[in-house]
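The complex appears here without one of its protein chains, the remainder shown in place.
Naming follows writing order (A and B), and every chain is counted from residue 1.
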Amino acid sequence: MINTSFFKLILMKILRVLSLLMALCFISFFLVSHSPIDPVQAYVGADMTRVGAEQRDQIAKHWGLDKPPVERFLLWGKSILKGDMGTSMIYRSPVSEVIKQRFLASLALMGIAWILSGILGFIMGIIAAMMNGSWIDKIIKWYSLTLASTPTFWLGLLLLMVLSVKFGWFPIGMGVPAGVLAEEVTLANRINHIILPALTLSITGVANIALHTRQKLIDVLESDYILYARAKGESGFKLLLRHGLRNIALPAVTLQFASLSELFGGSVLAEQVFSYPGLGQATVQAGLRGDLPLLLGIVLFSALFVFSGNLIADIIYKLVDPRLKEGKSI
Amino acid sequence: MLEVNNLSISFIQYEKGLKQKTIQVISDLNIKISKGEILAIVGSSGSGKSLLAHAILGILPKNALMSGTILYDGRELTTKRQKKLRGNEIAFIPQSVNFLDPLMKVGSQVRSSVSAGEKKEKQRKIFDRYSLDSRTDSLFPFQLSGGMARRVLVASAVVGGAKLIVADEPTPGLHPEVVNETLGHLRELANQGCAILLITHDIGTALNVADSIAVFYSGITIEISPVSDFSGKGESLRHPYTKALWNALPQNDFNPIDGFQPSHIEQHSGCPFNSRCTFKSSECVSKLPLIRDVRFGKVRCYHAT
Partner (left out) sequence: MTEILTVLSKKKFINILPKLNRRHSTLLRVTFSSLILLCIIAASMLLSNDRIATNFDLKNLPPSMAHPFGTDWLGRDMFTRTIKGLSLSIYIGIIASLSSVIIALILGMGAATLGKAFDTFVTWLVDLFLGMPHLVALILIAFTVGGGAKGVIIGVACTHWTSLTRVIRAEVLQLRSAEFVQISRQMGKKPLWIAIHHILPHLVPQFFIGFVLLFPHAILHEASITFLGFGLSPHKPAIGVILSESMKYLSTGMWWLAFFPGLLLFVTVRAFDSIGENLRLLFDPHNAHE
C-alpha cells in the first residue's frame, strides 16, 4: 500500500529537519558567542583571585576562545559534522558522552511520565466526552485546566514536602543515595528516586491529552457518521468502540509525540527540584556555569529530540490514516 | 404504515448578546405513508426537513424539544420501539458519503446493519444486487465515486430488511444519471412493498418518483397532494404557494414569485405565506389556518377549493 510518494514525503521532512538543525546551529552559536557571560570567568568561578591573567589566557587558548567568532563557528561546525561536539568544561568529558549518559537517566523519567500521562489522559478524555456536561465531565475539565496552570516546579515542591518531608516515603532529591558508589546502586534505589519526579511530570502531563481527546471525541460524537451509525441501530459502548476510538486514537498518539517539547521542559524543572541527575539538570548547570560546548550540544540534542517526535507523529499518521496513505489531503 | 400527527420540534438558542430564545423549527406537521408508497416532502433548504427524519428515527439532538405523536404499524413509535426497529425495519438513507465512518471499510460498515444470519454473505448479496464488486468491500468511503457511494448507502438501508425507508436528500448535486439510478432504486423498493419517505428540496426529483407530495413552508405542511395534481397550469393544486412552485419550474412558466420564505426566528401567528400571497385576507394574518381535506388531498389555506 505504501507508495513512492510516501517515501518522497518522508525524505522532504528529513531534509527540512536538517535545514532547521543547521539554522539552529548557527543561531545558537551566534547567541552564545554574544553573551556577556565570560566562559573563562564562569569556569574559574570562585578561584578568580588565585588565577592570574596568564593562566586565563591559557584556558582561553585551550578552548580556542582567543580566535574570532566566525573562525570558531567554522571549527565547531566542522567537528560537529564529524560527530564531535567538543569537551564539556564542567564535567571534563566529551559532550556527546555527557549527553548520552544524562539522557539515558532522563529517558527513563520522561518515558514513564509519557506513557502514564498518555494512557491516563486518553481515558480521562473519553470519560469526560461520554459524560459531556455531567459533573464528572466538569471535574475532569476543571482538573485538566487547573493542572495546565500549575507550575511544575511548585507541584514538585509540594509532593516533596508532603511525601518526603512529612511522611518520609521517598528520598529528598538525588538520583541515587548520597555517598554510595555507583556500582552499589540497586535497581530499587533507582526506582525509589525516580517515582516522585515521574509522578510530577505525569500529573501535569495528562491535562493536554485529556482536553484534546475530550474535544475530539465530542466532535466525533456530533458527526454525521455517528448520527448515521445510530440511525442504523448501533448504540452505547459498541458504538464508541467501533467508530469513536477508531477516529480519536490517531490524533491522540500524534499529539503525544508532538508534545515532547513540553515534556523536555517539564523534565528540566522536575530534575532541578528533585536533584535528579538527568539531561535537564545538566542543561541548567551548563547555562549557569557557562559551559558553552555542553550548552550548545544540549540545545542541538533537545531540538533533535523534539523534531524526531514530530517526524514520528507525521509518519504514523501517514502510515495509518487511509486518507493520507494515498497522498490525498483530507 | 407510518403516521405523524401534530409533530412540533423546537430548540433553545442564544441570540446576539445574552438573550435566550426558543425557535420552533417544525410546527404541527401531519403526514401519512402506506405500504408501497413514496411520499416526498418538499421544502427549501434549511426548512427543518431533516429533523423530521431524525425524529422518526429517534436521533434528534438532546437540546431539541419534540411534541406530537408518531405511529408505526398502528402503534405509537416510542423511544424503546425506535431503538429496536432502527437499522432493520426502519432504515435511513443519508445525504452524503460523509455519513460513513471515514476510517472504516465500507463492507464492514454495511455489515453492521445486518442483525442476524451470515453477515458477510448477506452484505455480499446486496452489493451484488447493486453491482458493487468485491473490491468495493475493502474501500474506504473517500475512495468511492459519487454513484458508488449512493449505491452503498442504499444497500446499507436494504440489507437490514427495511419496511420503512427514510431518505434525507439522497441525490444532492449529483449527475442526472446517478440521480435517476438512485430514484429508480427507491421506486423498485417501493414496488416491493416498502414505504418510503423522501425528503428533498428539489420538486423535480419528487415529481419524478413520488406518489404524493407534501409541501413544507417555514416548518409547516401547507399542502399534501397526489403527484397527478401537478399538471397543466397547476389548476388542480390547492395552495397558492404550491401553484407558484409548480409554475416556477423551467418546463412550465419559469416564473418565480417574489419575496423570501420567512425564517423560523420570526414567530408567525398567521399563515407564513401571507406576505407573498395574492389572496391574503385579514384571517390569514391573524390565525394559522387548520389543515383540512380538499379533493383527495390536504391543504392549510382559507381560500383553497
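Operating definition for what follows: a contact is a pair of C-beta atoms (placed from the backbone, for glycine too) under 8 Å apart; a residue touches a chain by one contact, two chains touch by 3 or more.
A quick note: this is a predicted structure, and the numbers were derived from the prediction, not measured.
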Which listed residue, A:75, A:165 or A:191, touches the chain dropped from view? A:165
Can you tell me which of A:70, A:104, A:148 or A:319 touches the chain that was removed from the display? A:148
Given A:208, A:256 or A:283, the residue that touches the chain left out of view is A:283
Under the stated touch rule, tell me which residues of subunit A contact the chain that is not displayed. 16, 19-20, 23-24, 27-28, 31-32, 34-37, 145-146, 148-154, 157-158, 160-161, 165, 172, 260-262, 264-265, 268-269, 272-273, 283-284, 287-288, 290, 295, 298-299, 302-303, 306-307, 310
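The rule is simple: only the chains that are shown with their structure count from here on.
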Centroid spacing, where centroids are CA-atom means, of subunit A and subunit B in whole angstrom: 54
Quick check: in the complex, which residue numbers of subunit B touch subunit A? 54, 57, 59, 83, 86-88, 91-92, 94, 96, 98-104, 112-113, 115, 140, 142-143, 156, 160
Under the touch definition given earlier, write down the residues of subunit A that touch subunit B in their complex. 224-225, 227-235, 242-243, 246-247, 250, 321-323, 326, 328
